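Notes follow the structure.
Every protein chain except one is present and positioned as in the full complex.
Letters A and B name the chains as they come in the text, with residue numbers starting at 1 for each one.
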Amino acid sequence: MIKRGTPLLQVRDLAISFRTSRGLLRVVDGVSFDLAAGECLAVVGESGSGKTVSALALISLLSRRQSVIEGSVKFKGKELVGLSEDALRPIRGGGIGVIFQEPLSALNPVTTIGEQISEVIVAHRKLSWREAKKLAIGYLEQVEISQPDQRVRQFPHELSGGMRQRAMIAMALAGEPSMIIADEPTTALDVTIQAQVLEVLRRTTTERGAALLLITHDLGVVAETADRIAVMYAGQIVETGNAADVLRTPASPYTRDLITSIPSFAARGRKLATIKGMVPSPADFPSGCRFAPRCRYAIAACTTATPPLAPVGKSRLVRCIRAKDVVSGAARRAR
Amino acid sequence: MIKFALRRIALGIMIMVGSSVLIYALILAAPGGPEQKFAENPKYTAEQKAGYLKSLGLDKPVPVQYCRWLGACRRDKDGLDALIGPTGLPVFLPTPLSGINTGILHGELGYSYANGEGVGDSIAQAALPTLILAGLSIVIWLTLAVILGVWTGLKSGSKFDNTVTTFTYVTSTFPTFILGFMLIWIFAVTLGWTPVSGMTDARQFPAFGSELYWQYFGLDPAAALIDLARHLILPVSTLVLISVAGDSRYVRASVIDSMSMEHVRTARAKGLPYRRVIIRHALRTALVPFATNLGLAFPFLFGGALITETIFSWPGVGRLTLLATNGLDYPMLMAILLIASLMVVIGNLISDLLYAILDPRVRL
Partner (left out) sequence: MKKRAAQPDARAVHRAESPWRQARRRFFAGRQGPLGLAIIGVIFAFILIGPIFAPFNYSDIPNPSEDVFLGRGPSFEHIFGETAQLQLDVYTLVVNGGRSSLLIGFVSAIGSIAIGTLIGIVAGYFGGRLDSFLMRLTDVFLAIPSLFVIIVGARILSALGGTGLQTIVIVFVVFGWMGIARLVRGQVLALREMEFIEAARALGVRPIRIALRHVLPNAIGPVVVSFPFAVGGAIIGEAFISYLGFGVSALTPTWGNMLTNAEDFLLQGNWWWLFFPGLFIVMTSLSVNMIGDALRDSLEPEGRRS
């Protein structure tokens, strides 16, 4: 039983390094956030920001041989970092479910959908295969897949992209977890299907009071679904806060640039806003603030030391020493 | 699925036809046919030569000869009439339907130049020893390959993996016959543990497969089997050592590959027990390409042990082939090549079908 008030998931100073031919390379640094039961936290960032790696690291899904995880990840008060595979197993699927980005490769191509859902039930809930199969059909119904009793016997390649992703959601739900990590669940789908799948995801998690950790680079998805948002850049979190607030008044220069770079109808005819430069690779992280080379608010102090994640206003954390200027700059526009 | 199978079979038949043409063409180019007799000897007149050739049917154009050899044309008629049998159905159909019983398609494989016996009989007699040798070897090496491959694949990078991989690597690069020589030298000549060659001990048993042999066998099966086993050790070891390496590395690569596949990661993420992750998810997809190798082992049963049979004087198909090649015994050669090709085509068919059964994505 978790104490009232303790977040479901507490991540503190999560750091992930990869073993490369040139030694240990730190790709994710000082990631800290909380996830409360039932809430939806979106982790946003471009490719290479470290968001997927961080999410996978929560349940140690990275290759143990090639990666080193440091820091603390507490799920329902229990420390996950450093646990053996055996100890982690009941939590994977049973406590924390995962939905991957590309269902065609994430699903076993030679096994039926039904079996892939049933095996989660059998593994975590001690039911027989026959009972599991019945439940599997039920889960398929919940994710709004038509003719679930037939789909159960089909193979992944026989389903459409949207259905496959919904089958993955069913698979994740089947363990009745308290939280689900969804890694770019809609990126591989058509726009029209994206909305459906997102809706199914949100509805099923809300129905059960399950928390949702949504990894995405699509701010539109965030606006639709998230309660809170964490923005990542170059392996670090640069801003966290209430989703609506952050999107309306970003306090980090990076977030601000991200938002303004979304083409809008109102800005028709004007030059498209871009962020100059490129995301640095982990081998070349600048010392000091990692966004400084591309930042229009950068000053000399920005390059001397990495700014810490500091509070700005109510329940907002920002990693920028000029956050206040960013906010006032943005506020001017919102009026 | 049925359509898939039918299409593959049709393709196989087409290929067999093609290879029969190729084989026929190959032999056609060879010297030593019946005409040779006349080319050398000036005593025969031109008319005698022509008469002889006509009696053998060699005066007809090549395609017609081929057709008759194949059994798609009858020998007593000419032109298009030759394609239809006395029953009114095409000649290439089986004998009960077409009424014709000459040619390969109707089982007439010809008579050996060497001893005049039916080619079919000689091949059948040589097939059993080859089957024993090759069959036993295949079973052993495939089993070993899977076990070793899976084990080293799952533990890839470990010392165990490295030792096994290096060892199998070295043995796989040995040419078969050199390995065979080495084994003979070490175990048969120097240590004297096994017989040097042959299939049976000539001092105790008559030639394998003959009537007399089976009588001896009946009298004392245990002794006969032990004798057989002693003679099988070296040749089987040679074949196994050579082949297990390649296959086990293949399985290993498959296993390593599939372990890093996303759906294995999904299985881990679902918190499934380790054994299930490995067997149901990783191995299941890893072994699909390997299972198709099983189909390819099929032709091996007929001709794969040729080199080994030569070195160990094993009275099998390989040795038969060599004798036939040496003596340019064309009917024998043609039949052997045809049967060998047939086995290859059937093996491919088995392999394709296995693939379709194991991997539902292929059943298009």
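Convention: a contact is a pair of C-beta atoms (placed from the backbone, for glycine too) under 8 Å apart; a residue touches a chain by one contact, two chains touch by 3 or more.
Note that the coordinates shown come from a computational prediction; the quantities given were computed from them, not determined experimentally.
The residue from B:S98, B:S237, B:T285 or B:T310 that touches the chain not shown here is B:T310.
Here the missing chain is touched by one residue of B:L6, B:A124 or B:V189, and it is B:V189. Considering B:S98, B:N293 or B:T321, the position touching the chain not shown turns out to be B:T321 (whole complex). Check B:I15, B:L89 or B:L358 against the missing chain and you find that the one touching it is B:I15. Across B:H231, B:R265 or B:H281, the single residue that touches the chain missing here is B:R265. In the full complex, subunit B touches the hidden chain at residues 14-16, 18-19, 21-23, 26-27, 29-32, 169-170, 172-175, 177-178, 181, 185, 189, 196, 253, 256-257, 259-260, 264-265, 299, 303-304, 306-307, 310, 321-322, 325-326, 328, 333, 336-337, 340-341, 344-345.
By our rule, only the chains that are shown with their structure count from here on.
The part of subunit A that touches subunit B in the complex is made up of residues 59, 61, 65, 85, 88-94, 97-98, 100, 102, 105-111, 119-120, 123-124, 155, 157, 171, 175.
Only residues 157, 261-263, 265-274, 276, 280-281, 284-285, 288, 358-361 of subunit B touch subunit A when the two sit together in their complex.
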